[in-house]
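For subunit A:
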Amino acid sequence: MVKRKRAQRILIIIFIILFSLFFLLPFIPLTVWSFTKQWPWPLLLPEKWSIDSWKYLLSASGRAGEGIVNSLIVAALTLMGNLLLGIPAARTLAQYEFRGKMIVFSILLAPLFIPYTVSIMGMFDFAIRFDFINDYISVAIAHLLVTLPYFVATIWFQFRLIGRKLQEAAISLGANEWKIFIWIEWPLLLPSILLGSFLVIVISFSQYLPTWIMSGGTLLTIPLIMFPFASSGNSSIVAAYSLVFFVPILVLMIMYYLLLRINSRKHFMDRR
Partner candidate 1 sequence: MSNGWNEDGWKMWRINELGHQINKHKGLLGILPALLFMLIFFLGGSIHSVTLSLESQPVHGQQDQFWAYKELLNLSFFRSVGITVGMAAAVAVFSGVTGLLAALLLAERFRQWKWLQIIFQLPIGIPHLLSAYLLMQVFMQSGWYSRMAYHFGWIDSFESFPVLVHDDWGIGVILAYMWKEVPFIVLLIYPFIVKLISDWKETAMVLGGSFFQTVRWVIVPILLPMWVGGMWVVFAFTLGAYEIPALLAKTSFGSIPVMAFQEYSQFGLERQPLAIAMNLVLAAISLLVGCLLIYLQLGWYKKGRRVW
Partner candidate 2 sequence: MRLEKISIQINNDNIINSLDLKINSGEIFVLMGPSGSGKTTLLKGIAGLLPFASGKQTWENGTGTTGLVFQEPRLFPHLTVVENIAFGLRVRGISVKERKAMALNFLKNLQLESLENRYPHQLSGGQQQRVSLGRALILNPDLLLLDEPFASLDTSLRLDLIEWLYELQRNLGFSILWVTHYIDEALSVADRIGIILNGGLQQIGIPSELFQKPASEKIAQFLSLPNRFSRGQWRKWFQYELNGLQTQDRGWIDPKHLQLIDEGNRSGEGNIEEAACIISGFVTKVRPSREGYSITVLADSKSLEVNTTGWKRVPKLKEKIRIRVPFEHIHWYSE
């Protein structure tokens, strides 16, 4: 019995360690690769280091800056769309009962459950017919299609947790809809809006196919710049690009945790 328990413990620890390594280890050679051009097998670390890849990246032909700017613009537009469309939709779904609610919900979440490449190909055809539409906007619309389900689901869940009780209390104290939202729902919602926004930005950053299709391969966000290098196997440059890619994600993550901290410090509700 005791032996079995110990065997079980060891098994659990091995499982956890293996998975942690599986997730973490690939980052080490990635970082190394960005600082070398030659790294023959079977060396664990290269003999010659170089920063050529970084130089290339930061040069005009490297287009790292352009890629980041493009990615950021698209992500910001996508996030705006999510906030505008997602919050009211999630609120209605969480707080009202109406006929056909399940169908409406399914339609909003559909891109999660059905591959969306087909619709994006159709959307691209729409877009070229109205060719005055800016590339940024049309790509952001495609990203909005991909991210909206995640955002709505996240916010919906938080609305459900909040429930209607506080709202009813506020109504009974004479607050109107708008005040209820600003004073009561928004502060309680903020952590999940942050999480949802984080997800939206990260997902928007990582889209390759929708970006390519919607812009006809012309709007160079970071994934679009990286892909050719990755498939041609130029390890050093891809590695450098990848690291560049992590910077905004890390910044976002830190911002998310900081904002969450500040928010929870403000809320005496959480600490009971």
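As a working rule, contacts are C-beta pairs under 8 Å (C-beta built on N, C-alpha and C of every residue); 3 or more make two chains touch, one makes a residue touch a chain; residues count from 1.
How were these candidates chosen? In short, all candidates are chains of the complex that A comes from, given by their letters.
Please read all numbers here as calculations on a predicted model, not as lab measurements.
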Task: Among 1 or 2, touch partner of subunit A in the complex - done: 1
Open item on the list: With touch defined as at the start, can you tell me which subunit A residues reach candidate 1 in the complex?
Closed with: 12, 15-16, 19-20, 22-30, 33, 41-44, 84-86, 88-89, 91-93, 95-96, 98, 104, 107-108, 110-123, 125-126, 141, 144-145, 148, 152, 199, 202, 205-209, 212-213, 217, 223, 226-227, 230-231, 235, 238-239, 242, 245-246, 249, 252-253
